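In this view, the complex is presented without one of its protein chains, the others remaining in place.
The block that comes next holds subunit A.
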């Protein structure tokens, strides 16, 4: 019985948190948008940044999802091997998605492939999507919630380069994706890049990269240098808010990487739109929690 109470309590917290992040942007994104807005001199770009800020204020006050596309719900979990509800977490997060869909309300965005039917619940085969990492000798769980909207998901692309193409080829790939497909994905974007060994490892890391804070850096010196070069380079093109030109193109470029086969360079790009709705929460072993992404949030 005790266990059932715990499961209900954690489901409720995760449902509320999932709904919450659809209405309010995380601190790092909010701060970056405010900063980018101050750089703009052209009236059109200023107007758009102003509309974005007004929209977020209205969403907060009226308690409504800030964008009508509340995405497919994805959870990225770093769970301690000794987290007490480890085995129950999958069911808990599925029920949290159902709860958030009612609470938000969230738009119904889960269509069963091949049957081509909208389930109407935001749950379906393997949806919400869960990504797991198990941490030895730990009893807490760190969960990132992400609303993968249609617009920001569309530019996603992965490939495997030959080593001869090198990091120069990675540069070409990133610029091609952002200038062709990124323009319509509600810029300024947060660009996530995975550099790895194959398509699926690179793709997973590219998504992990957009979960990292805006303004954070890869600990590897060369990777951090490449983040900075790509960010400055993309900004120089001046895509601006909504692709209507401006001083900047991106909120940032984050790279995540792994070791690779000597014969391959797997590379992938994932993008987050300006309304980058994600949240990070730590659940402790006693099921108390700490919201990391949104300071002062009350569920």
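Assume a residue touches a chain if its C-beta (ideal position, glycine included) is under 8 Å from a C-beta of that chain, and two chains touch if they have at least 3 such contacts; residues count from 1.
One rule holds in what follows: contacts and distances are computed from a predicted model.
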item: Among "ABC-2 type transporter transmembrane domain-containing protein", "Putative hemin import ATP-binding protein HrtA", "L(+)-tartrate dehydratase subunit beta" or "NigD-like protein", the UniProt name of the subunit that does not appear here; value: "L(+)-tartrate dehydratase subunit beta"
item: Option from A:16, A:107 or A:217 whose C-beta touches the chain left out; value: A:107
item: Among A:27, A:119, A:153 or A:245, the residue in touch with the chain that has been omitted; value: A:245
item: Of A:143, A:230, A:268 or A:281, the residue in touch with the unshown chain; value: A:230
item: Footprint left on subunit A by the chain that the document does not show; value: 43-44, 47-48, 51-52, 54-55, 58-59, 62, 64-69, 105, 107, 151, 163, 166-168, 170-172, 175, 179, 183-184, 186, 222, 225-226, 229-230, 233, 236-239, 241-245, 273-275
